[in-house]
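What follows is a set of notes on a single structure, which appears directly below.
Missing here is one protein chain; the remaining ones are kept as they sit in the complex.
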Amino acid sequence: MSEVLVQPPAEKKPLLGKKERKLLTDPLSDNNPVTIQVLGICSSLAVTTQMKPTMVMAISVTAVVALSNWVISLMRNAIPSRIRIIVQLTVVSVLVILVDQMLKAYMYDVSKQLSVFVGLIITNCIVMGRLEAYAMGNKPYPSLLDGLGNGFGYGVVILTVAFFRELFGSGKVFGFKVIPDAIYEAGYVNNGLMMIPAGALFVVACYIWIQRSFAKHLEEKE
Amino acid sequence: MSSKGNSGTIVFALLVTTLSAALLAAAATILKPAQDENVLKEKQQNILSLVGLNGANDYKKFEELVQGVVIDEQGSPIKGLEAISLDLASEKKLKTKNPSYKVRYPLYIYKDKEGKVTYLLQMAGVGLWGPVWGYLALDQDGNTVKSAIFDHKGETPGLGAEINTDGFEKQFNNKKVLNDQGQFVSIKVEKGKHDASMPHAVDAISGGTITSNGVSKMLEEDIAFYLKYIQQNSNNKAL
Partner (left out) sequence: MSTLFLAADLISVFVRSIFIDNMIFAYFLGMCSYLAVSKNVKTALGLGVAVIFVMVITVPLNWLLLNKVLKEGSLAWISPSLAKIDLSFLAFIMFIATIASMTQLVEMLVEKLSPELYGALGIFLPLIAVNCSILGGSLFMQERDYEFAEATVFGLGSGVGWMIAIVAIAAIRMRLRYSDVPAPLKGLGITFILTGLMGIAFMSFLGITL
């Protein structure tokens, strides 16, 4: 996937030129980090039983990917290649610790729900994947956009998954009841499958199924 | 990327390390007060919610609303210790490591407008995956439960984690911890149908047996401890 995104050095351009826009929108569909590049699924599924923590997770990941892309891109010519990975890990860890500390201080409830999964952003493959594939070879500004785009792409998928899991699993959206009591009284019950881990996998599989049915070129051979 | 020698690499590594360390230390120092306040606030809100004080700002008046005491194994108050800063879970952990350790328990006493006393008990135990804890409001008679709340760190969602839902917690209202002879029998969390005729049991969580057992054990150990203090003091006050 790196060939697709590596570009010739950019000349002077408006703030959001065509190429920049592509950087932002590509990861939303054709180059989605989760459903196409198969990255960062680890943490994305465990937190998706409700939309609120998922939203916070998506924002945190976007912030970490974008900022780490930017920082690494700024330093890319100075980093000795022998300690490249450890420097990347350090930058990412520092950012994740900052996010974790902020959540603990200002969004205590959500931080309790996300528990270990905030820490796991460090090993979210999207972050390291973008650093290696993009930030190490591109200028800071496009790298920042690339990070933002990939963060959004991740966010779209996990929010969609969380929407269905919360709707069918507990009859709520963002914590508000949307399925009226009358329907429950008529015999409707929440789908317990959505609450267990396996539910998340089925929802993602359906997402991939639908996405690839519409975009045949994304299908895998094997 | 770079063909610098060892010294270049070392200088770079040192630079990155120093910068990150400085940044993190600064962030931790600046944010620590807000984080500690969150933990304290949650605890205070939990305790106050037992007596129906759910207002968003009630916790700010925590000290005026309830009076905290730390009690020892004989049930007598220990002076000079703040109940709210006592960590019950680590007290109990010290006790399991060293049986001769003297545990201390924090108790909160709430007086309503008519001067009626409610004892607010803090409890700590172990579920399936890790710590479970709870707060329980005991009436002036040292027998009737007014309300209870529970929470957990990592019980299974949909199973053990159900202990902090209303459905489980509401069952405790009006249960008794003493039998007709006035002896302590606690409240058991066990499977089966439970109604008002069974004052000493509540229905367990289906699929959450180990969590339920943990809650049972916690109730038995901790309420017994507090009763020593409550009985000594309510006798004096001649109910």
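Per-chain residue numbering starts at 1, and chain names A and B are given in the order in which the chains are listed.
To be clear about the criterion, contacts are C-beta pairs under 8 Å (C-beta built on N, C-alpha and C of every residue); 3 or more make two chains touch, one makes a residue touch a chain.
This structure is a prediction, so every number in the text was calculated from the model and none was measured.
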Where the complex has a chain not shown, which of A:55, A:74, A:89 or A:167 is the residue touching it? A:89
Which of these, B:20, B:45 or B:171, touches the one chain of the complex that we don't see? B:20
Touching the absent chain in the whole complex: find that residue among B:131, B:199 or B:214. B:131
Just checking the interface: what residues of chain B touch the absent partner chain? 20, 24, 27-28, 129-131, 153-154, 156, 159, 207, 209-210
Even though one chain is hidden, which residues of chain A still touch it in the full complex? 35, 38-46, 85-86, 89-90, 93-94, 96-97, 100-101, 115-116, 119-120, 122-125, 128, 196-202, 204-205, 208-213, 216, 219-222
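Here is the rule we use: only the chains that are shown with their structure count from here on.
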Where the centres are mean C-alpha positions, what is the separation of chain A from chain B, in Å? 36
Residues on chain B engaged by chain A in the complex (per definition of touch): 1-2, 4, 8-9, 12-13, 16-17, 20, 23-24, 27-28, 31, 34-35, 38-39, 42, 153-154, 157-158
Once bound in the complex, which stretches of chain A touch chain B? 49, 76-84, 86-87, 90-91, 93-94, 97-98, 101-102, 104-106, 108, 115, 136, 192, 195-196
